[in-house]
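Removed from the display is one protein chain of the complex; every other protein chain stays in position.
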């Protein structure tokens, strides 16, 4: 498992990757963000969670610096005891959410992934 | 339970009833079709049925003649003439052994289809109703 971001031919990087980047740019390579650390941009603790989601659900938008290019990601936190600006690293979790509990077709997407843990 | 059709102020009758009739006509009265007989206009036997529906499912479009019901609404009927006396319905048949033109009567069934099995919210509509039985 990797936490795969995509770099496009205009130099931009997004997580997740898309078939085309900003302005229709072509993808040129993937980058595994799980090898990097990131900084918390903002975070929340969600208490009204949908079926199959842990409650409370700690969430953050984090920013990675990949050789000078910044790329943001959203994900669960391992704890609600964080502050904006904290450094975090991705840790693998084999099921972030119960696949069959919500409205989304279980086969249509992945359910494992990464949580962010304060370093 | 009744098999309720609606008559509108332009004389037309529909089953089921709607908040407004053709061209926005206002509803004026209801007619219980379960007191009438009807004629089979066309029918089919469906073998690829969705969740909660019997298989095979015999279905017919039938036509009721409710002309005597319109006697006390003759003033509104004049606009629509003879069409105001006939009304079609769709429903299950009690048997697949029918022919077009057969006379049928509605018989009450407390569950035409299993409420929770399909995609439709169970509370949003009725699940009892009538099947058509050959006379």
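To keep things simple, chains are lettered A and B as they appear, and every chain counts its residues starting from 1.
Everything below uses one rule, namely that a residue touches a chain if its C-beta (ideal position, glycine included) is under 8 Å from a C-beta of that chain, and two chains touch if they have at least 3 such contacts.
Because the structure is a prediction, the values reported are computed rather than measured.
Asks: Taking the whole complex into account, name the chains on display that the unshown chain touches.
Replies: Listed by label, the shown chains it touches are A, B.
Asks: In the full complex, which of A:25, A:46 or A:78 touches the chain missing from this view?
Replies: Final answer for the missing-chain contact: A:46.
Asks: Hey, which subunit B residues sit against the chain that's not shown?
Replies: Within subunit B, the residues that touch the unshown chain are 18-25, 118-121, 123-125.
Asks: Touching residues of subunit A against the unshown chain: what are they?
Replies: Output for subunit A: 14-16, 41-54, 57, 59-61, 72-76, 80, 84, 96-97, 102-104, 108-111, 113.
In this text, only the chains that are shown with their structure count from here on.
Asks: Between subunit A and subunit B, what is the separation of their C-alpha centroids in Å?
Replies: It comes to 55 Å between the two C-alpha centres.
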